[in-house]
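Just one protein chain is left out here, and the rest sit where they should.
And then chain A:
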Amino acid sequence: MTIDELRTEIDRLDSELLRIFNQRAGLALQIGEIKKQRGMAVYDPRREKLIFERMKSENGGPLDDGAIVRLFERVIDESRRLERIMTNRDKRVKE
């Protein structure tokens, strides 16, 4: 493949990742809403650990496990951030 063809394929994958990231964030928000209704903590270390362990066990490379964990740390940090923003917005609307 040429560089242009490879970059076209990367662009296609980036668009797919974008869609998947947002789809994942939407699901995380739904969980956030349920947690709020049930008075559950936003931070669930046990769940995060399970995600990292599962991703490492399914990792076929070429990214190493450390890279996979760092990527998912960012995804989870951003999901939590979104959850906090939405929760605070809901609080303001009620006030």
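By our rule, a residue touches a chain if its C-beta (ideal position, glycine included) is under 8 Å from a C-beta of that chain, and two chains touch if they have at least 3 such contacts; residues count from 1.
Basically, contacts and distances are computed from a predicted model.
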item: Per UniProt record, name of the chain withheld from view ["MFS transporter", "Transcriptional regulator", "DAHP synthase ferredoxin-like domain-containing protein" or "Aminomethyltransferase"]; value: "DAHP synthase ferredoxin-like domain-containing protein"
item: Among A:D11, A:E53 or A:D77, residue touching the chain not depicted; value: A:D77
item: For chain A, residues in touch with the removed chain; value: 41-43, 45, 49, 66, 69-70, 73-74, 77, 80-81, 84, 88
